[in-house]
Every structure is written in structure tokens, then in C-alpha cells.
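All protein chains of the complex are present and in place, except for one that has been dropped.
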Amino acid sequence: MKLGMIKVSIVGAAGYSGLELIKILINHPEVEIKHLYGSRSAGNRIEEVHPSLRGMISKEIELFNESDINDTNLLFIALPSGQAIQYVKAAYESGIKVIDLGGDFRLSKITDYNKYYKHDHSAPELLNKAVYGLSEWNESEIANAAIVANPGCYPTSVLLPLIPLIKEGVVDHSFISIISYSGTSGAGKSAAENMIFSEVNESVRAYKVGSHQHMPEIKKYLELFSGIEPTFSFVPHLLPITRGIYTTIQVKVDKNADAILCMEIFNKYYSNTPFVRIIHPLIPEIKNVTYTNFCDIGFSINNGIITILSTIDNLIKGAAGQAVQNMNIMFGLDQQEGLLKCSKKHLQQI
Amino acid sequence: MKLGMIKVSIVGAAGYSGLELIKILINHPEVEIKHLYGSRSAGNRIEEVHPSLRGMISKEIELFNESDINDTNLLFIALPSGQAIQYVKAAYESGIKVIDLGGDFRLSKITDYNKYYKHDHSAPELLNKAVYGLSEWNESEIANAAIVANPGCYPTSVLLPLIPLIKEGVVDHSFISIISYSGTSGAGKSAAENMIFSEVNESVRAYKVGSHQHMPEIKKYLELFSGIEPTFSFVPHLLPITRGIYTTIQVKVDKNADAILCMEIFNKYYSNTPFVRIIHPLIPEIKNVTYTNFCDIGFSINNGIITILSTIDNLIKGAAGQAVQNMNIMFGLDQQEGLLKCSKKHLQQI
Amino acid sequence: MKLGMIKVSIVGAAGYSGLELIKILINHPEVEIKHLYGSRSAGNRIEEVHPSLRGMISKEIELFNESDINDTNLLFIALPSGQAIQYVKAAYESGIKVIDLGGDFRLSKITDYNKYYKHDHSAPELLNKAVYGLSEWNESEIANAAIVANPGCYPTSVLLPLIPLIKEGVVDHSFISIISYSGTSGAGKSAAENMIFSEVNESVRAYKVGSHQHMPEIKKYLELFSGIEPTFSFVPHLLPITRGIYTTIQVKVDKNADAILCMEIFNKYYSNTPFVRIIHPLIPEIKNVTYTNFCDIGFSINNGIITILSTIDNLIKGAAGQAVQNMNIMFGLDQQEGLLKCSKKHLQQI
Partner (left out) sequence: MKLGMIKVSIVGAAGYSGLELIKILINHPEVEIKHLYGSRSAGNRIEEVHPSLRGMISKEIELFNESDINDTNLLFIALPSGQAIQYVKAAYESGIKVIDLGGDFRLSKITDYNKYYKHDHSAPELLNKAVYGLSEWNESEIANAAIVANPGCYPTSVLLPLIPLIKEGVVDHSFISIISYSGTSGAGKSAAENMIFSEVNESVRAYKVGSHQHMPEIKKYLELFSGIEPTFSFVPHLLPITRGIYTTIQVKVDKNADAILCMEIFNKYYSNTPFVRIIHPLIPEIKNVTYTNFCDIGFSINNGIITILSTIDNLIKGAAGQAVQNMNIMFGLDQQEGLLKCSKKHLQQI
């Protein structure tokens, strides 16, 4: 073990985000994995639960034990919403940094938890300690955070392309249409009749129209980062693919805002961010970002309406990848460490 | 052969829409298939070109021959756009009814053909002879038409849910966001590098943003059937499935227009149409309409915005099925003949 | 209702085979559906459970009630194995004909039920009353049967191509390699973690190697119909598609048995069967048989080994379609009635 290695543990190692975290972290040069925690899976070895990991890591999944926590520098929590609160609290009280990949610390209002997540919040006093982990927009806050609320997958795909245009005042924020399509891994690994292959394959369906829990998250952070309160409608759809989100945003654009101006705006905010690729006039495709931490953004203006297209891998930039990006920020490393050797910043040095 | 059987021939029998037409028509009790025409495929038997048809039909594909045309009552044309014009002309001049499944007779302006279809139109004098075959909105015109321009797949999925709401004045027609996702069969059977399985699978991409040839068609017929000139933005996307279109429309809705009013509006226009199913408050799913002539429509109102969801099988209601529905109308049969034995109208008689 | 209509009821209407049965039967000209039975789904309407049926049928799902049974001529049972026995018994004792789409009456030995199905059999006295419903090989028995044990999906795909070659003694029956791949609908509609889309998509896995419950069924009926006891190895695999089975059989072939002889053998048994298509030298493809009752068979001989390829739709020829074919046989109708208007026999009359 290198001196100064970051010792990390993961709660929820048996799920899909847990698996992606492990895959990234075992190749991260500055990280040592200490504990993998689970509940139903505890007692099994991680390579039994995720056979793809055989030959890459061998470790028993443990029940979380608060007394272990002190040999860890950072706790990742990859659990369904509502289940992370106790672990965040334990870590916070022990002075251990924590990144929650779920939704338990992204919102401010208890009523929003009741309404959208259908449960109470048992540690409301910690909500204002948590920093939103949208790496490209909150870097300095993240660097000093005790608790990072890692963004949701849909919000990441919506906020990255939309914040700059709203903030610069070039779009009509009174009605923004946001249509997202997601692969199935976003729904996690639990059995459910409407998620079996025969029900999802060769089909598409919208779901939670007007009631998805990512709506208050999008609203809160659009406002926080742009300074403007927009009105939007968000409709998620289920895609018959495993990984990837495709988001299509339509909004009226100022008469003065042509493609050149929009490109300037995107460049203003993203020319130095390694994981956002403004690919205009090309069209984003999910397959170009899967298994990467990239967010690809394209756009087109027609008849006074701008169409913005963005795509991410929901498990990487929408979950585990952005979590590691945030870990890098929190521990003073290059954002790209362990995520990709040759990315944009390195290219510019060539 | 029954006396009074409708004798039909098909130009473009080797393509996907041709195949669907054949599958429907061989089970249609009032139809006899006379000729199957092709160009590259001529000389082969239809069951060699479409092996799924073995044991169901056996017939040689012929080169089109104008002198044959008189033993046909109705000519279906299932060709890529731009290629149907000569056949429509031949049929029209011989007094044979014709249904063109392509786009060659849907628009009015030659300039639109130049701009969106990238070719000239060699029979502009016939454009105003053609009747648009949106069965639910143009039945009496279709009944008497010499030439039916069968609707495009995307327009069918957009017009059916949108016309009633615009016509009744309950939505803000100054900005309508229309997002459609289509399976790959809409692109036909030709080889193209960006349509091979490895390029389409596990991905999504928008395409022809702001320039799709179905835009002027949607515009023309929204106006024709609603009497109002709306402004909309339409973005088609490619789905990694074979069949089906899913369309999501978002538009500001009148304060007075609640779900009950919208349901009344839909019922006003569709309570007696056998193939439109208003399934509110359920959510449409592509798999519920594939291999059928149904269009399923759902909707939801939130924060002053109505989200309308519609889905069809692009090869059936979006092509061959609607064509047969129009044939039934043209020849005085029940609209559902050959399409589905027990559909809505029959149910109501039970 | 036509005089003489066959009145049928279905136990297990909420499952996938139940849905396919309904879709076929509502278009069958000689059938009236009396009751749809379910357990968990009872009290709901069938079009709520299967939204694709809206506008085609409207009926409440009932709890099975033995006193109803007398208004039914034929009871279809489409339940997971082990659950059909009581319904078969009730129908048999009431003198009602019954077709069981599950495995409860296909085997002869109670020990095989214990070993392969992992349960006892509560009505062993009825096992020898049941007739195996492999339509092409057991027509006269089926015609007079009180109980038809409809074949399993894998066995149908294996028996149809293999029986003729074994029976005619042209293959070395001491070692037959049988590899089958099936779509996911064969596993039914129940939620299971290893059947969710994310686990099945973009993957393949063998399962139940050497222990699948269709092995004793294949063994029993290969012997019954060929008169020879073969030794075979059967390995099923799960495919990331919804419908269809593809079976590849390899076995040493007699030196004298060339392609011409094999073709003669297949023709001897299948030239008059409407649903078996010997397509040699073409290669079967799943997509050519899905949504049909066809079994496509091809073969190739190389280096003394014959490779036989067969494909069916597991829900049609492998379940509901063959069940209706058997119903037609039991009630003296043309085998093809309700299954396909223009199939092989009709073609020969043209």
C-alpha cells in the first residue's frame, strides 16, 4: 500500500452502482478499498455476488459496523433512497467524509421527501451540511464538504446542458420541455414484474409523469446554479437498453441567440472541464458515452426553439463515476484520476 | 375467388411495408392479391424474399407493367419517397384507385419536396388530386378518393393526439414540443453503415433535427384538421427496437382545461373510432400496440403543462394497417375488416 | 353466437401463454370464450391485466369455480407446472375435455416429477389418461383424448426435427448433442432478479445443464414416436430476446444418408403437415417464425455429422398455437382453423 492512499469503504456493494464503484476504484492508483458492506449479501464474497469481478478483487461483504469506520477516509453509500441516512449520520459523527450516491441529502425540504420519496427524513439536521456533487458547478464546495450528495442520473443529464443557457438568460425559462429516456440499470437490481426482460424489451414507456423524485432536485439546482426560477416539465421514459440516458430539452430561445452565441456560452463554462464534451454540430449518441464519465452535449436552433441533446452513462457520470470525480476533488487529486488517463486536459498539454 | 373480391396489387413488395401489407391482405376476407411488383427483386418468388411467408403465399415478383393494371382495382405503393410518382400517375390515368404509403403526395408545395425530400416532383398536377389518408379525420374524403396519400408514421402518432386539443383551443399553439422515438424498421431494409446492429444496439440518437421530412406534413395537416396554425418543434430519435413509435408532446394548457375536459375532448372525436384507444390515466407502452393497428393515447397535466403520450406500430397504423383501413373505407367495407376481428365497435355490440 | 361454437375457458389467463391463447381464440371463427380464470388476478378485467387486449375483449377474470364448468366444452390450463393438476382432475371428472399447456401430465413416472419438477404428483391415476399433444405425431390419439398434455416448448423444437431421422435409422442414436436457445417469455411473467432486463440483456447463459425438466419429456417421446432409445445431451440457454427458440442438433449420420435421403425422410413425414416447413438448404431464422405456429427446419451434412436446425415461437407452436391446433383436432376442425388462413394445405389447393 502506497503511503497516503485514500482508504475507502462502500455501503451497498452488491448493487449496480456498488459494482461500478468497485470497478473504478480497483484501478484507481491512489485508493485502497477497505470494507465492502451489504445487508442481504453480507457473508458472501463480493466476487460471488458480482462474478465479473473474479480475478480482480476478492473480499468478503460485511455487515456495516460503526466501530470499523475509523480505518476509512471516505465512505461511499450506494443504496436505494431512504436507506442511506443512518450511514451518513454515522460517518458524519465520526468525522469521516461521505459521498451518498442516493437521493437522501439532495433536497432541502422535508415535505419534498414526503411527497416525492414517500418517506420521512430521520436526520433533517444534516440536510444543510450536504453539498451537491455536480462536479462541474460546485467544485470548491465539494472540495471542503463533509457530506457530498452525489447528483441523480437524470438531473446530471439535464443540469449540465441547461444551467449555462438559463444563467446567461438566452432561453425563455417560463416553459422548458425536458424529455429523458433511461436504460434499465437506473432502476437497480431488485426483482419487479414490470422490469423483467419480457416486459421491457422491444418497448418504451413513460413513467412517474409529473411525479418523479428527480423533479425537485432539478428545480432546486437549476435555481441554485443559474439564479433563476424556471418552469419546466420533466417526463422520464424507460428504454430497452441497460446503460445510458438520453435527454432532449426544448425551449424558446432569444432572437439574438444563434448557434455561435450558444457555443460561446457552453465554451465559457465547459472549455476546461474534462468530462463535458460540447460536440455541436454533431448529434450525441448514447453508445459514445457508455462506460465513460463523459457527458456529450449537442444542440440545434430552429424556428426560435433550441433543442438541446445530452447523454451520459447513468452508472458512471450519473452515479459511480461522478462520485469518484468528487472524491478526487475532496482529496486534492486531479478530477480525472482513475477515471480516464488521456482526457481533455491531458490532450491540451500534448 | 368470391364475387366482388377487391383485386389489389402491390408495388414494392420486397420491403418491410410491402411485407406487412401482404401479411394483412392474405387474411383479408374481401381481397385477392393479383400482382406483386418489384425492381431488384423481380423474378424471385415473394416467399424467397420474405421467408416468413412460406406456406402462406407463393407468387413471383414481377416488374411493373402498365398493361397489367386493368385487372387490379387498387394499387398499393410501398416505395421510398420519390419513387412512387410514376406508378401513381399510371394508375390515375388508367382510372385505378391507388394508395401511396410513401411521402410523394402528402405535401402541396414543390418547394417542400425540394427542401425536405431533396428531389423535384415530376407530377405536381396530381398533388391536389391526392387525399390524405388519416382515416379518423378524413373518412369521407378517403371514401371518394382516386389517390390516397397514406400518412407518415411519425405524423400519425402526432396528429391523432394533437388535432383534437388544438382544434378545441385548449392548448397554447405558439410552442408545442414534440419528441418522437422510432424503431428501426421505419428506415427500411436498405444497408447503411449507421443502421447495422452494432451501431444501433444499446444506443439512442436524435437525427434530422429541424429538417425531417415529416415536419411539413405535420404542419400541413395540423392546420387542415384543426383550422389553426401552430408552432411546433419536432425531434425524431432512433430506438434500438424493430417496431414502434413513441411520441411525447408537451404544451401549455388552458387553466380551465383539466383532465376531465381533455378526456371529453378525446371522447368527442374518438369514442367511435375502432383503432384509437384513449387509455388515460394509464401510460401507453409500445408493446401494447405492436402488431396491431391501434394508436394508444394517454395524457397528464402538471403545472399548467399537458404531456400527451401516444404510440403506434410504425409498420401497421403508421403504414400498412392504415393503408388497409383506408382501402376498406374506399371500398365501402367496415374499417376493421381484415385488421382485427374483435375490436372496439364489435365490443360495443356485445 | 353461432350454433355449434366451441365454448372454451382458460385457467391462467393472466400469464403469457394465457394472453396468446386469448389473442388466437378471439379470432377463431368456431370458438366462444366463456370464462377466464385467475388467482391473484381474479376480480380484475382481462384488458386491465393485458392492456394490449383493450378494444378486443372485455371480460372479468374469475376465480375458478367447479360449478361453472358445465357451460364449457374445453378447458385450457396455462399455469406453471404443479398447479394444473387439480383443474385437470376437476375437468376430467366432469367429462370436460382439457388441454394442459404445462408439464403436469407429460411424464409417466412419479419419480421424474420428483426429480425434475421438484414436487409430488397428486393425481397419478390420470397420467395414463393424458395424450401427448405433439400434433404432427399423435393426431389420432389427440382426436379422441379427454386430457391433452400439450408439449413443452423445447421438446417441440427438438422432437419435430429429430424423430424422423431416428425412426428411419439414419443417425447414430448413441450420442446426440442438442443445444437450445430460448427467449425470455418461456420463463413466464413472474419477477425474479436473474430475469430483470439488466441481467438478461446483452448476455447469454446456459442453465439447468443436465437437469432441465424437459429432458425426460424429450427422452420419453423420442422413444415413443421413433421406437428407439437414444442417448442425448440437452443444454438450454437463455437468449436476450422475448420470443423464439433456436435448436441446433448434431449427431453422426450414416454414410449412406446424404442430403437427398434426409430430405426424402422429412418429406415423408411433413409434406402434408401445414405447420412444419422443411426449408433446406436455407437456414432457419427465429424472426421467420415468431407470431406464427410454424416450425422451420433446416439441415446440413459435413464430415459424417448432420447438423439440424429448428426454430419455433415458444409461445405459439411451443404453447398456445399448438394447443389450439390440438383443440381443432379434438373438435374435428381443420388443424389450421384460427391459426392462419393461407397455410400450406390451402396453398396446395390453389
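The letters A, B and C name the chains in turn, as written, and every chain counts its residues from 1.
By definition in this document, a contact is a pair of C-beta atoms (placed from the backbone, for glycine too) under 8 Å apart; a residue touches a chain by one contact, two chains touch by 3 or more.
Please read these numbers as outputs of a predicted model, since none were measured by experiment.
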item: Which of B:99, B:159, B:222 or B:241 contacts the chain that the document leaves out; value: B:241
item: Contact residue for the chain not shown (choose from C:30, C:68, C:285 or C:337); value: C:285
item: Residue numbers in chain B that touch the chain omitted from display; value: 16, 183-185, 187, 189-193, 195-202, 240-242
item: Residue numbers in chain A that touch the chain omitted from display; value: 26-27, 51-52, 54-58, 202, 274-275, 277, 279, 282, 285, 287-289, 291-292, 294, 296, 340-344, 347, 350
item: Residues in chain C touching the chain absent from view; value: 175, 177, 179, 181, 199, 201-207, 209-210, 231, 233, 235, 237, 239-244, 246, 248, 250, 252, 283-287, 290, 298, 300-305, 307, 309, 311
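Basically, only the chains that are shown with their structure count from here on.
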item: Chain B against chain A, contact positions shared by both copies (same if over half, else different); value: same
item: Chain whose average C-alpha position is farthest from chain B's own; value: A
item: Centroid distance [mean C-alpha coordinates] between chain C and chain A, Å; value: 46
item: Rounded Å distance between chain B and chain C, as computed from the means of their C-alpha atoms; value: 35
item: Euclidean distance of C-alpha centroids - chain A vs chain B, Å; value: 40
item: Sites on chain C at which at least two other chains make contact; value: 202
